[in-house]
Each structure stands twice: as C-alpha cells, then as structure tokens.
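Note that one protein chain of the assembly has been removed; the remaining protein chains are unaltered in position.
And now, chain A:
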C-alpha cells in the first residue's frame, strides 16, 4: 500500500503546479470530485468541471464583474458584515444582506443553470424549512405573551402550540446562518483555488511555500480517496470490518485511519523529496506566470460594499427593525 499503485492512481503530483501543468487536456478540478456538498449549495461545483484551474482563465464578459476582482477584495468586502451578523438580531438585516448577495451573484457571477436554480429556489426553501426546525426548539415561556404574533397559532399538538412568534424567532436564526453563507459564496463561487493562492502569496505576502504546499495538497485528496477504498476493501476481505452501530463505526474509522495516514505521510515524504530536488523554496521570492494585481476597482468594490453595508445597518437600526444586542429581540411586526 505504500507504493504508488500504477494505472489506477491519479496523475503524479507535479511539484510546482503552476508552470508545469499542461493546458490542453481537460483535467477535472478536484472540486468536482470530492466536495462534501452542503445542502443549500449542492450544485456549486459542476460549473468548473472541464476547466483547468491552473491555466489562464477563459475571458468572462464584462458584466460578470465578480470574476474580474481580486479574491482578497471579494473576501475583505463582506468580512465586517459577517462578523456583525453574529451579533445581529431580527429578520430585516440578514434578509437585506441575503438579497444583496444574491443580486451580486446573479449579476456578477458566471453560474451554471443548476447553480442559479439552487440559489434562487433552494435558498428560500431552505430558509423556510430551517425557520421551522429552529422554531420548534424555542421555549414558549421566553416569548412575550402580549405581542401580536404570539397569539397566532400555526398548529398545535395537545397543549403545545407552535406560534407565529416562535416561527419568527426560528426564521431569524435561519436567516442569520443563510446570510453568512451567502456572503462567503461571493468569493467562494467566483474564485478558483490557484487564483486564491496567487492572491494570498502575491498580495498578502503569505510565504509562497505554504501556498504551493496547499496546492499540492489539493492533488492529494483524490489520491487518498482511492487509497481509502483500497484499505477498506482489504479490511472487508479479511472480515475485520464486522459490526454495526456507532461504536463499531468509530472503531472501523480508527482502524482505517492508521494505514491511511501512514501511507499519506510516506507519499508526502516522496513528494517533498521530489520538490526539494527541483529546488523548491531555494530562493526567497518566486517568479509567477500569472500576476495577481490589486487594482482601483478592487478598492472601489470594497469601499462601496462597506458603505452599502453601513447604510443597511443604519437604516434598519433607525427603523427599529432589529437590534445588535440580545435584549432587542423585536422582529418588527
């Protein structure tokens, strides 16, 4: 298991991914193979299946402006809002940011039909269902009996009533979670891995050896997935994977973890040796084939996003549509 399995194993990792990888064969991106899809955004991956992420990206039309921005700008712009959302109450503010993020994605991102459908139909459906599942858990004693929404009973089982007020509290939680996810999708759906690593190395001055190690690690994932299959098959052949239930599952995971990690570390050693042999990291700086720039439009995008976010918060707090402190849990009905 320690040796590379010829034929079935994925292509050997090129030590310095950017300059080596040929552009012609359409290698599937790692994203399409192993993404543990989150329920709301399951269709996010396939948009980039046939593109080679290490090559120059195909030109995107001018209106898809999110693809023309620096990945760091797409991350820095929503970051303050993502932090503020954690402490935000009410329905209005998260809803406003979901609409803002959806609008930016629909206009500015090149999305496949499935991704677009998941965003426009799946997200509202997920919010409504999540609002229900969070609302069930709300303690009726903690809802003010005097408010109008508390008297509207949606349904009742015996003595227990599911009121509109409980649903709105659950909905606020669901909207907060979704808003956080949507804001991180701004960068996530429009940035390829190599672009992000390039921006981190060239603009944020992350040591390039760490960035390129991460790129090499991306190529590890499908390889280790294959290795995991082999180890599981070997255990099955010997009959050492018997048993049902969570305890047996944990025991089985530990039993596969040791050989998998051991072979993973051995593989990493060989790759490191190959990279060292090609003088990876011999110099303090590194030449890049693709230059990642921070342009005026990146600054403009970040500043504009911050101004709009501040305006949304200012307007919502003025109108009393939700607070940033836990004691203002009015939902603005």
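We take it that a contact is a pair of C-beta atoms (placed from the backbone, for glycine too) under 8 Å apart; a residue touches a chain by one contact, two chains touch by 3 or more; residues count from 1.
Rule of thumb we're sticking to: contacts and distances are computed from a predicted model.
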* The chain dropped from view, which UniProt name applies: "Metallophosphatase", "Energy-coupling factor transport system substrate-specific component", "ATP synthase subunit c" or "Nitric oxide reductase NorQ protein"? -> "Energy-coupling factor transport system substrate-specific component"
* Among A:63, A:157 or A:254, residue touching the chain not depicted -> A:254
* **Candidate in contact with the missing chain, chosen from A:63, A:86 or A:237** => A:86
* Provide the residue numbers of chain A that touch the chain removed from this figure. => 30-31, 34-36, 38-39, 41, 44-45, 71-72, 74-75, 82, 86-87, 130, 133-134, 137-139, 141-143, 169-170, 172-174, 176-177, 181, 184-189, 191-193, 196-197, 200, 205, 207, 209-211, 213-214, 216-218, 220-221, 224-225, 228, 249-250, 253-254, 256-258, 260-262, 264-269, 271-273, 275-276, 280-281, 284, 326, 329
